[in-house]
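Heads up, the thing below is written out as structure tokens.
Missing here: one protein chain of the complex. Every other protein chain is in place.
Right after this comes chain A.
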Amino acid sequence: MNMDKPLRRVAIFGLLLFFGLMAQVNYVQGSQADKLRTDRNNARQYLNLFNEPRGTIMAGPDVLVTSIETKKSNPKYGRVYKDGEIFAPITGYFTNSGGSGGLERAYNLLLSGQDKRLANQEWFDTFIGKKAKAANVQTTIDPQAQRVAYNALKASTTREGGAVVMDIKTGALKVLASFPSYDPTTVAPQTGEAGVKRFDAMNRDRAKPNVDKAMSEVNFPGSSFKAVVAASALENGISKDSSVPAPKTFLLPGTNTTLPNSHEGGACEQGQAPLIVTFAESCNTTYGILGSQQLGKDKVTDTAKKFGYDQRIEVEPNMSSAKSTFTLPNADGAQTALASIGQGSNSATPLHMAMVAAAAANKGKIMKPYLMEKVVSGDSQNVIEEADPKEFGQAMSAGSADQLADLMREVVRSGTGKSLAQFNIAGKTGTADIDGVEFNNRWFVGFAPVENPRYAFAVYTVGDGSGGEFAGPVAGKIMQAVRKD
């Protein structure tokens, strides 16, 4: 009786054991590695964060964030934010527990020098284990315009405000300002216990200074949303000169409530008026009827989704906007009518509204908004990562977009934005009542310059009066600052 056969079988079984091990090692190190690195229990991701200087964050020539030596052993390095309140929505924060937000979080691996791409720059340094220097992040932000925006928001509002400016051809964000804000230096690693307390206090503060109003908070967009309803109308066979209903009041379907216009007299009481006139004069009744009856909920929802409604816009990794909403899924006619004039269930971020204006100014095409221009290695100054403008989507046809742009131009030429003519901007005003308080949400959403537009913007502030009177001039000032570069 020969033992060769069972020996061979056992040899094959032994090989199978090794194949099993190889498969498992491949699974763990190949596909599970990232999951393990960021596991909740994995303390490694928080260690050594403060022992090396982090990279800088820049806007144009301005250095926004730098690391400083604390002359202590732990944390060895602190973090200083120049004009922290102004740039907080962009830079985010970095605390002594290793928590972070904004670009500090989006590019944490590069800013902390841990990214694998940094180590591979010089093979010999890699061989002897010389630690890679942290990379520096260059943002798309226009620092001068950002300062102007923050100061203008602060001066014009009694409660809060946000402003967004984006380049319509690339999607690069030039301004992302929010008021009230906070200085991230006050919660940086070097502040220790005081920083932790300050951070907790901010989370409890009802004004939410650490939540930026430009993309992370939604509010009633008011009449500025009529741009979306108008876009939907233009996409569905109505042209800018088509006659649309413009009654004095509109009885909300299924209720005894009537929807009035915001002002007496003018085109909004004629019963019928060209679309462009109703847009310029911002007739509530027209857009209530268009949204709830003539076009209907589904068509407007469709258009709104094309503009980025119902989704979080990922501006940078781990840095997404809040979700804008048109109507709740089971909205009835009355609710849809209210939502169509930017009230009721409708809530939007300035970022989304700027994307609406960008579509109008850019032949219907929306570029994906972004903040990172490039990331440069701290050692070799090589560019590690560079902005790669991507299309977000075609929100409407080029023809409809041009007509919508004309509607916006008409607002400033003859409508609710007449007072803004001096600024060379076009756009839609918005004024939304907030239940129970005397303040309004005041909006101005548009593009600049009027001819051959290059930037889209949205400004949102809270206070007395209308969007045209108060948000418009803020937008005008910001756009004057932007255009200088």
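The rule we apply is simple: a contact is a pair of C-beta atoms (placed from the backbone, for glycine too) under 8 Å apart; a residue touches a chain by one contact, two chains touch by 3 or more; residues count from 1.
FYI, contacts and distances are computed from a predicted model.
Visitor: For the complex's missing chain, which UniProt name, "succinate dehydrogenase", "Acetyl-CoA acetyltransferase", "ABC transporter ATP-binding protein" or "FtsW/RodA/SpoVE family cell cycle protein"?
Guide: "FtsW/RodA/SpoVE family cell cycle protein"
Visitor: Using the document's contact rule, name the residues of chain A that touch the chain not shown here.
Guide: 1-11, 13-15, 17-18, 20-22, 24-26, 28-30, 32-37, 39-44, 116, 126-129
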